[in-house]
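Below is a slice of the complex: some chains, not all, each in place.
Note that the chains take the letters A and B in the order they are written out, and that residue 1 is the start of every chain.
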């Protein structure tokens, strides 16, 4: 069974729109931040190290999200991340947002490993892939 | 044949990330802004009028985007919006981003009309629907 990674966000004033709910764009920022946290905390690959020292990145190939319920100021949002599909260069994440157990949104977020200098897709190295595998559903 | 609506954005320093390209989250903000422009300029329903006076909104049901090529500082991004599917309460937009004719991304962005006070989905009124129809592909 796949492991999952969770991280929490406090819904702030600045996340909310004139309707008093989170402006949807901020959810994509949180999804991307959850991926950043997972790389650093679960795999030991911080974005700083990745971009500056290793000169690789994981640009977004595609992303999409279903919004089920609005989030409000003061909510504690739990983000749960797992890998829906692990390709040779690409990772397709499923990230679910919940407040007090209620599902607020579910995103699919696909990234691919790339050299920052030469720009072609890179195969994910074996040692990094081994750390990713426990989070993969398939 | 469906009409389309176009609007332009200048890619600014603040849109770009440490890799020197537009941070993907900003594209969702631009897609949402294109929808806002279309409501105001093409339909004559400004967001201000809609939210304050009419007390209705168009929250996002789901959204997704394929990213084909990165955008860079100084690019002139053309956003082209059309309606992929017009439902009774919902509108599914297709929004394409191009720079100098090159397709950078294509988004599907679905919203639904809702009362801000009572919160159920509302059927799009006939006069507003009539203004939307020329932009609908199906």
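By definition in this document, a residue touches a chain if its C-beta (ideal position, glycine included) is under 8 Å from a C-beta of that chain, and two chains touch if they have at least 3 such contacts.
Since the model is a prediction, treat every value here as computed from it, not as a measurement.
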Assembly size in copies, with 2 chains present: 4
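The rule is short, and it goes like this: only the chains that are shown with their structure count from here on.
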Chain A and chain B, separation of their C-alpha mean positions in angstrom: 24
Partner chain B, residues of chain A touching it in the complex: 18-19, 21, 24-25, 28-29, 32, 51, 57, 59-67, 70, 108, 116
